[in-house]
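The block underneath contains the structure these notes are about, expressed in structure tokens.
Shown here: the complex without one of its protein chains, the others still in place.
Letters A, B and C name the chains as they come in the text, with residue numbers starting at 1 for each one.
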Amino acid sequence: MSTTTVVLQLICPDRPGLVSELSGWVANHGGNICHADHHTDAGAGLFLSRIEWGLQGFNLSRQSIISEIEFLSINLKGQADLHFSDELPRVAIFATKQSHCLLDLLWRVRSGELEMHVPLVVSNHRNLKFICDEFDVEFRYIPTHNQQKSLAEKEILNCLKEAKIELVVLAKYMQILSANFLDQFSSVINIHHSFLPAFKGSKPYHRAWERGVKLIGATAHYVTQDLDDGPIIDQCVVPVSHRDEVEDLIRKGRDTERLALARALRLHLRRQVMVYRGRTAVFA
Amino acid sequence: MSTTTVVLQLICPDRPGLVSELSGWVANHGGNICHADHHTDAGAGLFLSRIEWGLQGFNLSRQSIISEIEFLSINLKGQADLHFSDELPRVAIFATKQSHCLLDLLWRVRSGELEMHVPLVVSNHRNLKFICDEFDVEFRYIPTHNQQKSLAEKEILNCLKEAKIELVVLAKYMQILSANFLDQFSSVINIHHSFLPAFKGSKPYHRAWERGVKLIGATAHYVTQDLDDGPIIDQCVVPVSHRDEVEDLIRKGRDTERLALARALRLHLRRQVMVYRGRTAVFA
Amino acid sequence: MSTTTVVLQLICPDRPGLVSELSGWVANHGGNICHADHHTDAGAGLFLSRIEWGLQGFNLSRQSIISEIEFLSINLKGQADLHFSDELPRVAIFATKQSHCLLDLLWRVRSGELEMHVPLVVSNHRNLKFICDEFDVEFRYIPTHNQQKSLAEKEILNCLKEAKIELVVLAKYMQILSANFLDQFSSVINIHHSFLPAFKGSKPYHRAWERGVKLIGATAHYVTQDLDDGPIIDQCVVPVSHRDEVEDLIRKGRDTERLALARALRLHLRRQVMVYRGRTAVFA
Partner (left out) sequence: MSTTTVVLQLICPDRPGLVSELSGWVANHGGNICHADHHTDAGAGLFLSRIEWGLQGFNLSRQSIISEIEFLSINLKGQADLHFSDELPRVAIFATKQSHCLLDLLWRVRSGELEMHVPLVVSNHRNLKFICDEFDVEFRYIPTHNQQKSLAEKEILNCLKEAKIELVVLAKYMQILSANFLDQFSSVINIHHSFLPAFKGSKPYHRAWERGVKLIGATAHYVTQDLDDGPIIDQCVVPVSHRDEVEDLIRKGRDTERLALARALRLHLRRQVMVYRGRTAVFA
């Protein structure tokens, strides 16, 4: 018996009757809703909805679901996304030299926590190749220091295309993707090693130490062309004290980076995140 | 223009179409849903729903809403509760000698955080009367040490009846309510000064110190006849160390008690809590 | 039997033997150290020490302790502070219209959590006077909107002098103290309603909402002439979601403000905080 579910995410102008319309459509086709969550952004007059139901017993084919929802979203002047739980997305992980996030994500994929395929890891250094070998993932070394950035990015975009990548996760990839890159590939999640908007940009732990903060953090967010300003998905903090040197902040911070990134990615993969007005609604 | 909303809480056996049925009923009467949240307890085959919509433009009177929902819940073999946001419940606070929870709750009522009336404070000691005087709340001294407990409880029950109390909050009331009391008045929220189910019963801070735990906590829960075993609404923790003596645990714990109780009470008052199978669903 | 203790806080250039020298001096005079904590800032070559011992059995008078420590600190080219636990500091609380921090601090003083006298509350609005009346504290209304700021500050400084105030606590005092004020009175603790250095300046909750952060916070810090840049004593955070409007952030934030300010003030009063290089060491 199939346990496949389908998730509908819809954003449209708010008006009375929307919940009823959506849930009525599901019910009329024999679907049983297992999760339904909605949010009204009164300031912007927007309605956000996430509905999940089982395909078991639903009397429409996948193709019909897609075309009916397309029709519905045009009618509602909104934007709809559909996701079938058995269609695992193809995700590329980008890293530089630090192993903690890469290893953590690969382990979570292997253990079933993160429902995705990882056909590709990209790095501008060679030293994490052995981890990819252990997990049997293709590792592509694309250096950025000895060639023009635009050339490196072109090579990366080709790789993404070849491997049919749908999402890129920057797992401590210490390079800034250009506007041109993001124009061509925009589905990117990053982990920044500070509690944004504090300490945007480089060396956040050094600056946190200088400032003498008592908590440090990490922020997982969608990447936009404004550095470290994309919609935030998850944030995580840990206490520090005057006894902690910069290297202690880096060490403690790694645990928050791993956690925030893994949680954000899981929320994204389960279609629990919706982006609107530069912010996210997280239906957790 | 009225901003009054109505909250429907419904628990019934699960079957397809329930979300559609409920939201359809609201939409058909011209209501605009501002919050809708549902939960399916697959193990028990139960459907839990909380729907909130504005009365503005809704084409049924309060009395009609009540009777239609009663009819609906019978149809669904379920149990429904309705709450109109402008009908503030009458709440009695019970305390003994410690002031922190009582003062905190009265302050939150005055500041508008807790939407309720407090016509009555009951205590088995006299020393908190001055706080009630400051907040202009009736203080009833009903001692428990120099009379039979059953007599004291009878007096308390009379007070609750006279003051038309709908909910009792035990704000560090260091007395156990008898089964007989709870049979006659069952809507009671308590704050227990431990991270339940650890350290049930008396002197939890002393026992936490003895055990050498590294975190202490507080638990806000509905009261049942099984001591400290009622459905948990909220829990809050704070780190402690070997430098903390029992009195430090008591001091640090007070902050968790205040927070957990206030948050739980707010959730209850906004009808965000539903009880089922000895547990709560908290639609926050 | 006296339980009075004395706390020595010393900062001086680091060199071998300092712990031995300090503890030897205490032991030679018959003192029993109950707490001793040290920190070496290797980068700055600084030694920070906090030693607390009982006066019971100590064979020096208070005056002799003071002069010997003065001599010692000159010798060590350092800076020393002494505090006798039975000498409660005189603290003024400044507030504007919001009551939560003021009420919380006055309650903690009354309950014995904060060992200080509060002879004076200053506000630029009248509406919190009734709380001061309840706690029997003098309330001085010194408006800032209908007179020159310098005149208001002069009046405040006179009040502080008359009341022999040693420390000012800005408990949501929505005014910026001028450089001139701070030149004349520099011992000031503030609570800022953001997780510094994020959202310095005005309306931090509005900006936090705009940015879509998933945690908000509060920061207790010493006031310096650089706005919101003073040494941080304590920080506290609370999760928020897309369901929280600005007013919810303000409400949730109040709890973090109360906690961070109360904890910071207690640490300060117990001489557990030492300031160096724009940062604090907190010997908790």
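Structural remarks
To be clear about the criterion, contacts are C-beta pairs under 8 Å (C-beta built on N, C-alpha and C of every residue); 3 or more make two chains touch, one makes a residue touch a chain.
Remember, it's a predicted structure, so these values are computed and weren't measured experimentally.
Touching the chain that is not shown, out of B:Ile65, B:Leu196 or B:Val223: B:Leu196 (per the contact rule at the top).
The chain that is not drawn here is touched, among residues B:Asp104, B:Glu153, B:Asp234 or B:Asp255, by B:Asp234. Only one residue from A:Trp107, A:Phe139 or A:Tyr276 touches the chain missing from this view: A:Trp107.
Only one of the listed residues, B:Leu249, B:Ala262 or B:Ala281, touches the absent chain: B:Ala281. Touching the chain that is not shown, out of C:Val6, C:Val26 or C:Leu76: C:Val26 (per the contact rule at the top). Residue-level contact of subunit B with the missing chain is found at 39, 195-199, 211-215, 217, 231-235, 237, 241-243, 278-282. Residue-level contact of subunit C with the missing chain is found at 14-21, 23-24, 26-28, 30-38, 40, 57. Along subunit A, the points of touch with the absent chain fall at residues 99-100, 103, 107, 111, 113, 134, 243, 251, 255, 259, 284.
As a working rule, only the chains that are shown with their structure count from here on.
Residues touching across the subunit A and subunit C pair largely coincide in numbering: over half of the numbers involved belong to both copies. Overlaying the C-alpha trace of subunit A on that of subunit B calls for a turn of 180°, given as a multiple of 5. If you average the Cα atoms of subunit A and of subunit C, the two centres end up 41 Å apart. Chain contacts: subunit C has residues 243 touching two or more partner chains.
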